[in-house]
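Taken from a larger complex, these chains appear in their original positions, while the remainder are omitted.
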Amino acid sequence: MRHLLGIEELDTDKALALLERAEFHGKAARTGEISPGSLRGKIVVQLFFEASTRTRASFEAAAKRLGADVINLSPSSSSVTKGETLLDTARNLEAMKSHAMVLRHPTSGAPHFLARHLRTSIVNAGDGTHEHPTQALLDAFTIRQRLGRIAGVRVAICGDISHSRVARSNALLLGKLGAEVRVAGPRTLLPPRFGEAFGVRVFDRLEPAMEGADVVMALRIQRERLVGSLLPSTRDYSRSFGITRARMRLAKPGALVMHPGPINRGVELEGALADAPESLVLEQVEAGVAVRAAVLEALES
Amino acid sequence: MRHLLGIEELDTDKALALLERAEFHGKAARTGEISPGSLRGKIVVQLFFEASTRTRASFEAAAKRLGADVINLSPSSSSVTKGETLLDTARNLEAMKSHAMVLRHPTSGAPHFLARHLRTSIVNAGDGTHEHPTQALLDAFTIRQRLGRIAGVRVAICGDISHSRVARSNALLLGKLGAEVRVAGPRTLLPPRFGEAFGVRVFDRLEPAMEGADVVMALRIQRERLVGSLLPSTRDYSRSFGITRARMRLAKPGALVMHPGPINRGVELEGALADAPESLVLEQVEAGVAVRAAVLEALES
């Protein structure tokens, strides 16, 4: 694998191979086994143009488990503030002989653009409203770990579909792996022709989407961005689309709950439900390190 | 040891064992010996919600000496700015399988709160105005190294007692180890019932506190916070409470001077005195790495 730009570009066999290898890393982490150090002496550059705790820390933990050294760069401390173009910044980092560049950027397509111009491997850690492929891989990993399979599993993805790279990457990957994906959100947060484009069923109410679901995935509501324009209030959103224990009765008995984090407790997800046994939230985080280790290891520059 | 939350929770034997082990690390650092790498392959997460040079760098140096990998997170670059709760942030980091979490937080009790909810080891690197246990340990280490003992040593802690976690942790630890602790500060910066609570003598003038002291510890005055409300001016403070060479004559001949840093030269501590042979300021910093290595090594999650 040269890059991981999106689930769009990832074929199914490769995705399954990554999940397989992630299991190895997950087990090693749980047993406290020292990693094989397959990236010993290599440098992974993290170039984050958006704030992030979990994704950056997760990639860093994964890289370090493999023995790699990590260099963290964020625009505030970087020459980007001096007006350099993204491509010049990235070319410079490439010239320092890094094994891979993990990029988070507010512009959809930024990692694809870099991949066309660089020889170094690019891993998309979230580009605008486009894709977040390692999130989808870790979500698939978590579902498979709990349910033993992905094929035939019914997954309801609920919330702000318009702005969610998590929804896009998950719809694509879970679809490729045979799951039945449904998405639901307020009409103002459903992009046109989404169902057609991603082969999923789209609902503007929560109830039909959740019906019979094995897994309900709540998406984060970015309050600061949406309220006042696309949403009247978080309270209003929560009343119609918040995932609660009561509403989980619509899904299959014992259905699981997921969230990519960070959670707005009481907005898109009830706090008590986030902490309940059927919540996979922390397993998702744990899976993240294992999946990212598998991805970084699979790259060949 | 599961956590290091405060000196309050640390029993005396454990404290002495940590000081013992710190001596080993201190010697190894001085001789340039390669560390035993007892944390090789483990991850230490530093979660700092307040600015810090020395404490963060000191923990990082300690962790790296032990072979651990360090992931640094600070609120500005983190999802905390996205409204996630402290507990959710910490749970996420825990799910990445870190060996320990070093926490600095403006809220007193924040590390204790996390320790009640997490399985990972928490090290308090300063919580609000409450405790800073590794600072007290390094101070005790430094005193013992210079004077050969702590029991019976008279220590005067001078300055803003109200807001000082250093004063609290030191009063507790030095007391446990048999020192005679006195504190002194302007009346506006002395918390009520401090003497009773910590078993120390409290003075609102410098002179009686310094009398016969073996060690005088000046605390940092946070000018930006205090002047105009609790202090008329730094000049005024300095005139009554600044530790100077002249005033050191009140203490025992050859008495030692300490400061947790960063120093406001000419405010709470005369510049020339900070650089004098009787100043332990840099020995304190050196001790910090050794003590923190001992602490990180002693944690069992």
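Couple of notes before you dig in:
All chains are identified by letter, namely A and B, in their written order; residue positions are counted from 1 within each chain.
Here is the rule we go by: contacts are C-beta pairs under 8 Å (C-beta built on N, C-alpha and C of every residue); 3 or more make two chains touch, one makes a residue touch a chain.
Owing to the predicted nature of the structure, the values given are computational and were not obtained by experimental measurement.
Total copies of the shared sequence across the full complex, per this structure file: 3, with 2 shown.
Just so it is clear, only the chains that are shown with their structure count from here on.
Separation between the centroids of chain A and chain B, computed from CA atoms only, is 40 Å.
Put simply, chain A touches chain B in their complex at residues 29-30, 34-35, 48, 51-54, 56-58, 60-61, 64-65, 74, 220, 222-223, 261-265, 282-283, 285-286, 288-289. If you check the complex, the residues on chain B that touch chain A are 40-41, 43, 45, 69, 71, 73, 76-85, 88-89, 91-98.
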